[in-house]
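A short worksheet on the structure shown next.
With one protein chain withheld, the remaining protein chains of the complex are depicted in position.
Each chain carries a letter (A, B, C and D) given by its place in the written order, and its residues are counted from 1.
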Amino acid sequence: MPINDEARVGFYICHCGHNIANMVDVTSVAEYAAKLPNVVLSRDYKYMCSDPGQEMILKDAEVFKLNRIVVASCSPLLHENTFRNATAKAGINQFYFQMVNIRENASWVHEDKELATVKAKDLVRAAISRVVFHKALEKKKVPVNPDVLIVGGGISGISAALNIANAGKKVYLVEKDPTIGGYMAKFDKTFPTLDCAACILTPKMSAVLKHPGITLMSYSEVAAVEGYVGNYQVKVTRKPRYIIEEKCVGCFACIDACIFKEAKFSDEFNEGLSKRKPVYIPFPQATPQVVLIDDKTCIHFKTGKCPQSCAKACDRNAFDFDQKPVTQELEVGTILLCTGFQPFDAARAPYYGYGRYPNVYTSLEVERLVNASGPTGGNVVLRDKTRPKSIGIIHCVGSRDEKTNKWCSRVCCMYSLKLAHLLKEHTDAEIYNFYIDMRTPGKGYEEFYDKLLNEGVHFIRGRVAEVSDWAINEHEKGKLVIRAEDTLIGMVRRIPVDMVVLAVGIEPGKDAQDIRRVFNISCSNEGFFLERHPKLAPVETFTDGIFIAGACQGPKDIPDSVAQAGAAAAQALALIDSGFVELEPNTAFINEELCCGCQVCINLCPYHAITFDETKSVSHINEAICKGCGTCVAACGSGAITQNLFEDQQILSEIYGLLVE
Amino acid sequence: MKYLYYPGCSLKSSGKLYEISLLAVLKRLGVEVEELENWNCCGATNYMSINESYAIEITARNLAIAERMVGIEMIVPCAACFMGFLKTQKYMESDPVTREKVNDLLNKAGLSYTGKVKIRHPLDVLVNHLGTDALAKTAEMPLKGIKVASYYGCQLIRPYATFDDQWNPHTMDDIARAMGATPVDWPLKSRCCSGSMTSTMTGIGLRMNYVILKEAKSRGADVIITACPLCQFNLECFQGKISRKLKEDVRIPVMYFTQLMGLAMGIPAKQLGLKQMLSPSLVLT
Amino acid sequence: MNASSSDILTQGLTVKLEADLDKNFGETIAREAHGEKLFGCIQCGNCSAACPLSVWMDYTPRKVIAMVRAGFKQEVLSNRTVWLCASCYQCTVECPKGIKITDVMYALKREAIENKVYPKNFPVPILARTFFNEVKRTGRINEIFLLTIYYLRYNIFKMLGYASLGMKLFMKRRLSLFEKGMSDKKEFKAMLNQ
Amino acid sequence: MSTIENSNKDWSPRIIAFFCNWCTYTASDLAGVSRLRYAPTTRVIRVMCSGRIDPEFVIEAFTQGADGILIGGCHPGDCHYSEGNYKCLRRYHLLQRVIGQMGIDQRRLRLEWISASEGKRLQEVVNEMTETLRQLGPSPIKEVVQTVIK
Partner (left out) sequence: MAQDKPKLKLAVYWGAACGGCCVSVLDVHEKLLDILAHADLVFWPIALDIKYQDVEQMPDQSIDITLFNGAVRNSENEHMAHVLRRKSRILVAYGSCAYLGGIPGLANFYTKEEVFRRVYEESESLDNPQKIHPLPENEVTEGHLHIPSFYNDVLTLAQVVDVDYFIPGCPPQSERLVEVFMDIVNGSDLPLKGSVIGASSKVQCDECKRKKSDKKGITRFYRPWEVTDDGMTCLNEQGILCMGPATRAGCGVRCVEGNAPCRGCYGPLDGIGDAGTRILSAIASMLDGKEPEEINRAIDSIVDPAGTFYRFSLPGSKLRRKVS
């Protein structure tokens, strides 16, 4: 291996309290490192990332004339920048630094202190033999575009949009449905205060519409995203409503005039409990107040033989049956994803009879049933119009189950209590709650449970095994029989009811994977968007400049969603106000002296950063476009391409260092 | 089309009618079967209760013989045997310790099993391989107006089988429909018949059969069809006793689905063992 | 008896002292049942409600799981819950935590037999044992022999209740005394006797 | 000689692991944060993308004494740089052929797609590979390279 006599390495190993020191013998690593070539100084310290830890590097650099720094501590994804800054403060180019991950990659994942220490020594040796070949580099500064894209117009997206727009920044709010409002718009009352969802949500919705800083793009989806933090180029496709949005005033004359005199088609907003026409508005307070045509049911689109009575009824000429999807390009600096969740599909739990027995409802359907603006005007009646005298509410449907979703959906206990209360209020029926564990961790939540316990609602601790119409006596005839063990008593109970409510859980939206790909972020195992750190960076993602909030990150109730939306907005504003971002200089460049012009590299570049110079007959990398993946480097038969920070010699030295003492 | 065939002990004794009707139906459909040579008992639930390794080993022996006979697919009609085979395969596939131990034993007996045999239930073969359209064409005397309650029992569809819907099985209904009959939707399709409990905990065993018979009857079924020798035996042979003891007439024809198919296909009753039944015979209109 | 039996509370019906528990019982059974995750049980009771026999059991299956992992070895093995399990696998397919409860029950049965603590003159284990020996002896089951031996061991008078059914079946030629056995039992027996 | 061989434990293999920054390296961080225990056999080298991994790195690691090489990248379709993992995959398959012809047991080189969320998968892969290598025993490559037989 080549050597570099100039390098004077300062080595530091962090105890991280007990996090590292308990499993890695840090003093022995420090002693070991001191004897390695080029190492001038080796120290261990309790918390290297603390101020005194960083100060130490500063002082040592001066006293010992260090020109390379190696710190063995946690993951570089966490603290590389911290130590690079300390290196820079010490008057050393920040890229003469190498970090050794002995916490996430060693102390936290091993059980044998001796072997973990051996591993730490190997990693340290590798870093020291690598850092010797580091080169001085400069970070590139790029200004941040202050405009923000928010995807998803549920309560999270709405809150974040208002937060950011109120700070004077331009916001584009993209919603895939014809209206913003999300699931909250469907709810009747909200727990635990029982205030009406519409009363607190609709003012926010119209505030979004009216805000001069917010451009609302409803019925639109993000098709593609390019660029990087501070400078994203976004393509948004607006789906055709067949109504010119700017012209429609929401008078609904067209709906009355529709050739379908009776509404015939399942109404999505009412969970299919009512009907709508092909030309419709999702709900009265829809924002924007613009009708749309469902081209799958509209006669005009199906046969071309409709007199278009709707269009004729419009005195503003707002109809345009030839509308096509329109794609618009936006330039933004930061992106907030608030794309929400989807409710668990109750048909995936066949043992509860949803779809088989008409009187088995999902909780969302019941939200609409109890809602004064719902399909029955708030009158809780079964499909045969009778009023239920007994109701069973089954918790954890689809949740906490290895066959469906393993996680707790966090909101079901509370909303089941709320529905129990509302159903009791509306019907005075006997109400049974079947729960596995009652989870009420929130402000005022346990108090709400207390209230329900005293309202005459029955609570049975046991997971329901089956809902069926198998009656074993007269009492059960014609009813739905719920079978569960009352685990607190230790006996199996069969409870006949008129109505069953399935408290369906929260799961990742069906398009979550597509969204994740478009925005180049990760999902956790269950499919929710992955935050950068579960505690310390809960709204950031691994892609700089893209933030997440609300139930797309994990099951969440309204207060938590709003709080997280605020956090994400603050993060975005902080980035915007810093004015610029620094880019890693890990780009690649081509040595023209070696390039033969074979052009193997050109098509490998996903960003078209490599071009062929016909006159010189060599290829050239545009470093402004290069993102630093290094795939061209490995392809070059001449060895003409070098990637900064990941040079062949640096990596080969690392390999050598890992394996050879 | 040729399959290996593992009858199991029941089909040679109390479930004799299952075997003769199954073979008659398969023959009519042009499905050839060859009985596994020198097979042994699958061990059923009892072996698992006494010694699990033995249970796995003796079933693995049958699999090894099947593999030796180059039988890639083997029909196993008895629900308990069927489940036992699937369980053995599962254990041998997922548990390397079991796999090695069992293969060791097999080797000493001059056998080996590499996991190639595919176990299929006749329902699987009929519905998923031949297809109900093909079956319908063979129904020379469609069972018009006959209401059929399909009874799957337990081990046929869970926990390992994949040929039918575990929660709402339908293959027997599909067959009944193909034979011109009308399936009855009822909630006890896959509720346990108590197995051998009719001989051990008689009171409980009879009561469990009672609810099944009663529910099928109350849903208007003319006949219960089954695909398991023990279910059929329990429901058929004890229904008289149940009716007497509980003072409620729950008697109803209980047939193997293959007997029902045979009837529709016009196979003579004698070849289907219909004359040897104890439950009332199905009245054809 | 161990020291705690002198404790004043042992006369109580709803008290269990730590010293009387078998702390390894849960681990043993989990291992026996192929690493079943019974420690992941959340006591939801689905198994009990799904079980078609739980209504006749001393303890519901859920409670059995709780007792197993807490170490109530004596109570679990000597009661008839596990022997009432008909292996219908309903609990197994429904368990939200993926615990193969049927296999746990099998493991408990085997443990009970090994410890010889199953309920006295309880018919289920007797039938199981008879069946086991018959197969070991002949490789196949002849139901007439099986049931005869079983009733001889269990209670000969109970057999009378089945005599008429047996006769009917015999007359209908649905039972026979002589069924074709295995053509070659040597290697089968060799395998089992190892 | 590497430090592991000097320790008094039973022999345990040395795996050089090349992990891409975005998926597998993050998964290894996640495994750490989740305290998933796995065999202390890997030595991770972080690269930005699995597409950066030069086959020469693999051969170099073998000749310097690695018992196994683990390459970890994003799942197909999930590459942070859109398709770097496919480029890695192509090189990997060709390299597998060559090392096979070179008489190196192909199980010593493994490619796995492990996403940022799959800390558990990382744990399984490392443990599995460690077990495989334990069965294969120490790699003979370094010794063969260094010992000329005349």
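Keep in mind that, in the parts below, a contact is a pair of C-beta atoms (placed from the backbone, for glycine too) under 8 Å apart; a residue touches a chain by one contact, two chains touch by 3 or more.
All figures in this text were calculated on a predicted structure; none of them were measured in a lab.
Although it is not drawn, the missing chain touches A, D when the whole complex is taken into account. Across D:Leu95, D:Leu109 or D:Val126, the single residue that touches the chain missing here is D:Leu95. In the full complex, chain A touches the hidden chain at residues 593-604, 612, 617, 631, 634-639, 652. On the side of chain D, touch with the chain left out of the figure occurs at residues 54-56, 58-60, 62-63, 76, 86-87, 89-91, 93-95, 97-98, 101-104, 140-141, 144-145, 148-150.
Quick note on the criterion: only the chains that are shown with their structure count from here on.
Under the contact definition stated at the top, the chains bordering both chain A and chain C are B. Averaged C-alpha coordinates give centres for chain B and chain C that are 23 Å from one another. The mean-CA centres of chain B and chain D are about 50 angstrom from one another, to the nearest whole unit. The multi-chain contact residues of chain D, meaning those touching 2 or more other chains, do not exist; every residue touches at most one other chain. For chain A, residues that reach two or more other chains under the stated contact definition are 351.
Listed in rising order, the residues of chain C touching chain A in the complex are 42-51, 54-55, 59-60, 62-63, 94-98.
Across the complex, chain B is touched by residues 350-351, 468-470, 472 of chain A. Residue ranges on chain A touching chain D, taken from their complex, read 75-78, 101, 103-106, 108-112, 114-116, 118-119, 121-123, 126, 517, 520, 522-525, 530, 533-534, 542-543, 586, 604, 606, 627-631, 633-635, 643, 646, 648, 651-652, 654-656, 658-661.
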